[in-house]
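I have a structure here, written as structure tokens, and I will follow up with some questions on it.
Of the protein chains in this complex, one is absent; all others appear in place.
As written, the chain order gives the labels A and B, with residue 1 at the start of each chain.
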Amino acid sequence: MKEVRSWSATLVSMPGKSGRVIACRACSAELCGTDASWKEHAVLRESPLREAAGATYRSAGDEVLLRRFYCGSCGAALDSEIALPGEPFLLDRLAE
Amino acid sequence: MDPMTFSIIRHRLFRIVDEAVITLKHVSGSAITNEGHDLMVSLYGADGSLLMGGVGFLHHLTSAAEACKAVIRKFGDRIGEGDVYLLNDPYTAALHTSDIYLVAPIHYDGKLVAWSACFVHVYDIGAMNPGGFSPQSIDIFTEGFSSPGIKIVDKGEMVQDVVDTILNMVRSPEMVMLDLRSMIACNNVARERMQSLIAKYGPETVNEAGAELIRQSEELLRARLLELPDGSWQSRQYLDVQGETATVRLTMTKKGDRLIFDFTGSSPQSRHSINCTYWAALGGLFAPLFPLLCYDITWNEGVIRLIEMIAPEGSVVNCTRPAPVSVATVGAIQSVNNAACATIGKMLAASDKYREQATAVWHANHFAIFKFGRNQKGGQSIGILTETFAGAGGASAFADGVDIGGEVPNPISRMANVETVEASFPIRYLFRKRMADSGGPGRWRGGTGGELAIVPHKAPDGGLHYVISGKGDRHPMSDGLAGGLPGGPNAYLWAKSGEAAAAGDDGRLPGGAQAVSWGVFPLMGEDALYVRWNGGGGYGDPLDRDPENVAKDVVGALVSADAARDIYGVVLSEQGVVDTAATDALRGSMKAERMAGEAA
Partner (left out) sequence: MSETTYLVATDVGGTCTDTIVVSSTGEITIGKALSTPPDFATGVLNSIRSAADAMQLDMSRILEKTTLFIHGSTVVDNTVFTREGSRTGLVATEGFEDTLLVTRGAYGRWSGLTEEGIKNPVKTSRAPALVDPAAIVGVRERIDCDGDVVQALDMAGAREAIRHLVQDRKVDAIAVSFLWSFYNPSHEQAIRKLVEEVAPGTYVTLSSDIAPVPGEYERTSTAVINAYAGRVAGDYLKELGDLLARNGYRGQTMVMQGYGGLLPVEEAAVRAVGMIECGPAAGVIGAKFLGDAMGDLDIIAADMGGTTFKVGVIQNGELEYAREPMVDRFHYVAPKIDVVSIGAGGGSIIQLDPKTKLPTVGPRSAGSRPGPICYGLGGQEPTLTDVMMLIGYMDSGHFLRGSMPLDSENTRRIFKQKIADPLGTSVEDAAIGIYRIASAQITDLIRKITVERGLDPRDFVLHSFGGTCGMLASAFGEELSVRRIVIPYTASVNCAFGLVTADVRHEYSVTKTLPVDVPASEINAVYAPLMEKAARQLASEGFGKDSISMSWSVDFRYRRQVHEVTTPVRVETPLTDDGLKALVADFESLYERKFGRGSAYREAGIEMTMFRLTASGLLKRPDLPKLAEGKADASAARIGSRPIFVERRGALAEGNIYDFEKLEPGNRLRGPAVIHTPITTIAVQEGQSARMDGFRNIVLEMER
């Protein structure tokens, strides 16, 4: 497969040096191979939700975390998730 | 069969459901049925499989099918023409005890040819707390009357002793009787219309059309699934009861023409009544699936055939008897709704063809707040705060979510006017409006939720009480999509009489406030109850939002100036005009700051 395909709304898969890779849709920077967990290769910003994003979140529990995943090469937001401490990443993958 | 006749029969089956819904609303006359549209009517085949699902609370479509099948198993040959059966046991098929199913066989020429089924949330079911949601219940035995199937109409005649027994166990039996009567009338209309349809086209033709309809839905969904990418997607939902957290975990896998929802890893069942049973979880995942994946496909058995669910026994999404479940519809079932909406949204967003159908999660945290007490006319009243049906839309790939725009599992809900509530309960609203910053930030913003406050007003007993339950206020639940953030969480505050306000308290409330989320509380004297409900999830990167749209939101008080700067990276002048250069600079530095972080 040569072509660039959608992996998610913010990511694509495309041919890389050794097999197909997941890349940022915005800047085409490569994150990892399609069989890896891409979130491990993105920039993670994890902070208590209460402090992360404005006043309306201040009623959230102290332990509730907002995880934001960014492209390390262009800074585009790739995904976000809510988690309690110690939760594994939510894993989304295509079967290519 | 010829496409014209098929087309006519299909349309007429839909109309039959529609007419039965009208009848249900007319006869019931209750606010929860008429305003909240907390009801459902559908037609089922002779074996109880879903033939034509109506527009109501959609998590009932599959559960009511199971209710028909349970009645078939239990009563077999004894099912007679003109019978009506009641079923509300959650461990048999129902969602919780207060959502009563009445299912009725439809005969033609003496032969059982179809079923109609409907539900309403009855006025009361005799659980520990009034109104059906019972946070103080510790098991199913304290959640009121429940039956795995009982005949209440025998060949057209009301089985009075049975009905009297049920009514003997509920508060306001006359209101519950009216609910039962409305469902009987509704089934009658469905039966009569089905019979005249069969009389016109013949039983074979109608039967064939029904089978074709199911086949067609299956084929259409199959074709759609084949167009969508294979893969698996995960989501997670937290439920809070006074600091105890339960988690619903979902992995949705799509392979070829199959879709599997696997809830393995979800928490063990709770001691609180937020749990749901197997059939309720199944209904919970179909509720968003029908409108999100089958928006142009008839909702019937054909859709169900392609879907599989794995729900571990003894978990919060498949609890075992006698775990309490009365809060299920605003508890674990809604968590299943949300989790399924999130994974379906991710799957659609991964497809270039279907991205525009993807949505962030809509209104994800119902609050069941039932006011009860003596009203200004001297009578006892029980009633839900209908703002829970007001909801908030999730953002999509092309538009903001609709502010206070409803929810996916109940496509045609609405809330009551303030004047309607104030006329029948001894309370006064201090305000009711959209909540700034509650819509999940994103390139497309989630719809805002709302906020309200009520105080006692001219109450003969000085006020009233309320039962509150749900999933708590600690967690945001309307997940964002494509990098968008979740909608703000719910909040419930009890501003107490005579308690001094602290710095930072809401000046609009009469005094110091404490959070409440579970149990029975007073609204007496100078008390106030403040409720804030969640916004929808956002879609895309907030830094990609058109600054003009941010500016417009700030003028409309939907987004605060702080959020505009800190989350959207938009710099506004004092007049609220976008400073383009400063905005570009700020967004640039925010992106740089993101990149400066280390890879995980």
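In this section, a contact is a pair of C-beta atoms (placed from the backbone, for glycine too) under 8 Å apart; a residue touches a chain by one contact, two chains touch by 3 or more.
Because the structure is a prediction, the values reported are computed rather than measured.
Among the chains on display, the ones the left-out chain touches in the entire complex are B. Among B:106, B:150, B:281 or B:408, the one in contact with the hidden chain is B:408.
Summary of contacts with the chain left out: across B:121, B:191 or B:434, the touching residue is B:434. The chain that is not drawn here is touched, among residues B:359, B:438, B:517 or B:583, by B:359.
Only one residue from B:84, B:246, B:303 or B:390 touches the chain missing from this view: B:390.
Touch with the chain that is not drawn comes from one residue among B:199, B:423, B:515 or B:577, which is B:423.
Summarising the interface, chain B meets the missing chain with residues 2-8, 10-12, 14-15, 18-19, 22-23, 26-27, 29-31, 34-35, 55, 174-175, 178, 181-182, 184-185, 189, 216, 220, 223, 290-292, 295-296, 356-359, 362, 376-377, 379, 381, 387, 389-391, 393, 396, 399, 402-408, 411-420, 422-424, 428-434, 450, 457-458, 508, 555-556.
The working rule: only the chains that are shown with their structure count from here on.
Distance between chain centres (mean CA atoms), chain A to chain B: 29 Å. Contact residues of chain B toward chain A in the complex are 229-236, 238, 240, 245, 247, 251, 255, 346, 349-352, 355, 358, 397, 435-438, 441, 473-476, 479-486, 488-491, 515, 532, 535, 539-543, 560, 562-563, 566-567, 590-595, 597-600.
Across the interface of their complex, chain B is touched by residues 6-10, 39-45, 49, 53-57, 59-61, 64, 66, 68-84, 87, 90-95 of chain A.
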